[in-house]
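As you look at this complex, bear in mind that one protein chain is not there, while each of the others sits in place.
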Amino acid sequence: MNPKSAIFSKYLSDEEIAKIVSDEEFIRKIFQFEIALAKEQSYLDMIPKKASDEIRTVLSELKIPPLALAEGTLQNGIPVIPLLELVKEKLSAEARKYLHFGATSQDAMDTALVLTLRDGLGVINERLEQLQKNLSKLLEKYGNTPCMARTRAQLAVPIKFSNKIDAWLQPLQRQQQRMQEISESILKVQLGGAAGDLAVYQDKGEPLLNALASALQLSRAPSWHAQRDSLCEFTNWLAMISSILGKMGSDILVMGQSEINEVTENAEGGGKSSAMPHKNNPILSEALVALAKLNAGLQSQQLLGMIHGNERDATAWILEWDCIPQMLINTGTALNHALTITAKMKVNTANMKKNVERFKNKE
Amino acid sequence: MNPKSAIFSKYLSDEEIAKIVSDEEFIRKIFQFEIALAKEQSYLDMIPKKASDEIRTVLSELKIPPLALAEGTLQNGIPVIPLLELVKEKLSAEARKYLHFGATSQDAMDTALVLTLRDGLGVINERLEQLQKNLSKLLEKYGNTPCMARTRAQLAVPIKFSNKIDAWLQPLQRQQQRMQEISESILKVQLGGAAGDLAVYQDKGEPLLNALASALQLSRAPSWHAQRDSLCEFTNWLAMISSILGKMGSDILVMGQSEINEVTENAEGGGKSSAMPHKNNPILSEALVALAKLNAGLQSQQLLGMIHGNERDATAWILEWDCIPQMLINTGTALNHALTITAKMKVNTANMKKNVERFKNKE
Amino acid sequence: MNPKSAIFSKYLSDEEIAKIVSDEEFIRKIFQFEIALAKEQSYLDMIPKKASDEIRTVLSELKIPPLALAEGTLQNGIPVIPLLELVKEKLSAEARKYLHFGATSQDAMDTALVLTLRDGLGVINERLEQLQKNLSKLLEKYGNTPCMARTRAQLAVPIKFSNKIDAWLQPLQRQQQRMQEISESILKVQLGGAAGDLAVYQDKGEPLLNALASALQLSRAPSWHAQRDSLCEFTNWLAMISSILGKMGSDILVMGQSEINEVTENAEGGGKSSAMPHKNNPILSEALVALAKLNAGLQSQQLLGMIHGNERDATAWILEWDCIPQMLINTGTALNHALTITAKMKVNTANMKKNVERFKNKE
Partner (left out) sequence: MNPKSAIFSKYLSDEEIAKIVSDEEFIRKIFQFEIALAKEQSYLDMIPKKASDEIRTVLSELKIPPLALAEGTLQNGIPVIPLLELVKEKLSAEARKYLHFGATSQDAMDTALVLTLRDGLGVINERLEQLQKNLSKLLEKYGNTPCMARTRAQLAVPIKFSNKIDAWLQPLQRQQQRMQEISESILKVQLGGAAGDLAVYQDKGEPLLNALASALQLSRAPSWHAQRDSLCEFTNWLAMISSILGKMGSDILVMGQSEINEVTENAEGGGKSSAMPHKNNPILSEALVALAKLNAGLQSQQLLGMIHGNERDATAWILEWDCIPQMLINTGTALNHALTITAKMKVNTANMKKNVERFKNKE
């Protein structure tokens, strides 16, 4: 049992993102890279058109069971090598010579990763937009309700519920704006060859790089095999999104405490207890807080991964392989739960007001 | 694609430990808890023997597909509730009343966890012993070879290869000794009822706790629902094992650099490159370093999980659900790779000596 | 002894940044906030001009020894309260009423923090520019030298030294560009009053906020007491800078190994050893790697700090108090060392070429 297991696939994972970061999709994206590479190399007369056509035809159909790569990945420390070996078995001797022509495994891996991030970012952006709509509706409906501010775990002064919602909404707006500014620097093609300098392609290197970027609708960039800052900026963004939602979850846990009862996470009835049937546990808010902590720890790992030695360094790279899919899943899961909460939350305006009155009377 | 995926199931995971922390085993261990609980309750005349017998008979055979728990886990924030619901469908109305009698979900979850740790620890201990044997063999065979010490990334003075091996072996010996001292405090039963105080069982609470501990061959302890120090001591131990192996990996990477060539990680040929067929990459040593970094980050998460609020707090508990299986897997994987390395490593004693001579001549 | 101690004040700290984040500067910046607040409040007829003038006159001269705040900070959990008490002793009864008028401690603390960040960012930006110049000079002078790429700890293929330098320079260029885009969202005033809603100032709240922002040359923003995303984006940027330099340090450590000897960190003679006088230890590169790891860990802490409960939450806020000064110091220190290295490094072009030749002959 672990959060990546079937049991937790809905509570602590995100089925849509999990599919995007699945083995099957990874293989599909490696193939997308190889097909586009061959096609552009054929346009640039670097490889025969016939080989390129065969590569496209074969790879478009080919299904490789992920488990078939496990032993080869153990042997080589990277799944691209056994994958290409299996692919070559399906190609003619001629086409085989031109598959992955001049490229290095990391070119395929990193480009596949970027294609994955693009898919993931699409899902996350949609949810972010919907979440902002949900929050805006709550703002409109309940924003003017007086309620108590709480500072340093004590009642402070009366504010409006809008102040609480703004503390969730404004950072989301700010950060969605930021993503638009930085997405180009993240969604960039990787092509460098063995040591990242395109030397293997001689004077065709630059045109090929441009053509490949264009074919995959990615931005063009010099090889970034050992330059991992943009990825790290992206994962920090993911962690910030989940921390914003963690703060929302944390606030709802307080407002939803039995003794305070200003909101109920899920008006339709939340988590039950095996020993206490009276309970309606705010289990999604709890997950929001926990997921934020998970991502906070993972970002540290991703930053360590930037200390990438020499021209390629798996002691650092492996950290990313672990972090990025998990951080996407954690963020996606948090967004899903935030969407449920903001759609189903019961706002007990009467209690909010009562708590304000009680405070005023005490003063 | 992620390290828990099929593709990486041999390079960055451990099939044996993965099975131990699988959903199926988790369910099996929950059943083990429920069967033992009912049996001891029947001995203590707390529930009818007939009910206890039925519970044992049904649960011994029952297979629940993990995915069947996903929706209920999302609804309740804990898998025990939907699991018991499914189990109850298979029981008579009478037996149903006595399943999980007086217990709370966390009693079942924590005891199942401890049973998992016992299995995991068994595997890890065996590998630790074998690894020490492998290292002792290397010590015997090559220990007297003169080689260079390297301090602060520079050649220092001549030592013997035994000094390097000792820096891997001695901490393993010390820490395996430690585990024998602390295993009792980890492998303890959990039974407390709703709020952890056994109140529900009145004067039968203590005898039941003792009987259950004895039945499951666990040590007896007052309820530790919100006391997570022993778990945290255990995970730090896992992280230390992987850091010891990370240090070994790091040393082998240096000694195995093309320019130094004092050892070859895998004499039979290691990792290849898609662009550079001449390479023999030390991919297991790289994994050792990376796995150590993963566990180091996870221990921070586990320590955060000790800040467990009130009598039960999923904002903290979820951190453990994520950490513990992953840290077991990471440590198990590292041990596997260390076993491979120590069995297959080529020690280039001639080069070690040559490097010492070259250093002496320069002085 | 610790990295913040006098002993390590040059090796693991940065005297210039340490001064910017010192207690004395913090007090000075709190005063800057209080003076500007009073002045703008007087312009807006919220407080008497005479009080504002007295506040400016007194606070411009006043020196409070930081240690005088220690006991009051222990009592109140925040240094602004004892600081204002000490200040009030120096003010007339009239002016005393108008000091910190309507503001809350966090308004002063956060604005002082932002003024600190502006100073720190100024220093860091200057060094970043100089470092890029140093790297460009190295590029010009040595960029065309053939040298070996190393992938996965093994010799790969010949490249040019420019490829290595680019892996350090390009991310720095990219990230300095990024800081220009985001600095406005970081350098924003904080003013909200007790619960962050400016309610205390009634219809003068908005004009006061604008005036204060303008007086302090900060951007204007609604209160962000519990919205810590921009700070977190900033600290991640700091961590990325130090990770980029950590990668540079890591590369220099490899190229500078005795057996490789392609660069010498410090041509004038680096770290010595108490037991081995022949050594020239690359101690600045080691520090670069270590500082990157420190910042990576701290960013995780800063992200946890974003889970800021309710309207004010010191269980989260304290994390920032610890992180931000340390991350500024770590990054500043790393930049200093990188400047020294890039100015004093000896590039052994003959050895680079020899290593390439040796590789070619082996093939």
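For clarity, chains are labelled A, B and C in written order, and residue numbers in each chain start from 1.
The rule we apply is simple: a residue touches a chain if its C-beta (ideal position, glycine included) is under 8 Å from a C-beta of that chain, and two chains touch if they have at least 3 such contacts.
Note that this is a predicted model, so its numbers are computed, not measured.
Visitor: Among C:Pro158, C:Gly256, C:Gly297 or C:Gly332, which residue is in touch with the absent chain?
Guide: From the options C:Pro158, C:Gly256, C:Gly297 or C:Gly332, the contact with the absent chain belongs to C:Gly297.
Visitor: Which residue among B:Leu44, B:Leu67 or B:Ala167 touches the omitted chain?
Guide: Of these options, the touching residue for the absent chain is B:Ala167.
Visitor: Among B:Ser243, B:Thr264, B:Asn280 or B:Asn348, exactly one should touch the missing chain; which is it?
Guide: Only one of B:Ser243, B:Thr264, B:Asn280 or B:Asn348 touches the chain omitted from view, namely B:Ser243.
Visitor: Among A:Thr151, A:Asn310 or A:Asn348, which one is in touch with the chain left out?
Guide: Only one listed residue reaches the unshown chain, and that is A:Thr151.
Visitor: Hey, which subunit B residues sit against the chain that's not shown?
Guide: Output for subunit B: 77, 149-153, 156-160, 163-164, 166-167, 170-171, 174-175, 178, 181-182, 185, 194-197, 199, 222, 224, 226-227, 229-230, 232-233, 236, 239-240, 243-244, 246-247, 250-251, 254, 289, 292-293, 295-297, 299-301, 303-304, 306-314.
Visitor: Which positions on subunit C touch the chain that was left off?
Guide: Where subunit C meets the chain not shown: residues 1-12, 21-23, 25-26, 65-67, 69-71, 73-81, 84, 100, 102-105, 108, 193-194, 200, 249-250, 253, 270-276, 281, 283-284, 286-287, 289-291, 293-294, 297-298, 300-301, 304, 313-319, 321-322, 325-326.
Visitor: Across the whole complex, list the residues on subunit A that are touched by the chain not included here.
Guide: Subunit A touches the chain not shown through residues 150-157, 253, 256-260, 271, 273, 275-276, 278-283, 285-286, 297, 300, 304, 355, 359, 363.
Everything that follows uses one rule, which is that only the chains that are shown with their structure count from here on.
Visitor: Taking the mean of all protein CA atoms as the centre, name the chain whose own CA mean is closest to it.
Guide: A
Visitor: Approximately how many whole Å separate the CA-defined centres of subunit B and subunit C?
Guide: Computed value for the inter-centroid distance: 39 Å.
Visitor: On subunit A, where are the residues touching two or more other chains?
Guide: Within subunit A, the residues that touch at least two other chains are 77, 194, 250, 289, 293, 297, 300-301, 304, 313-314.
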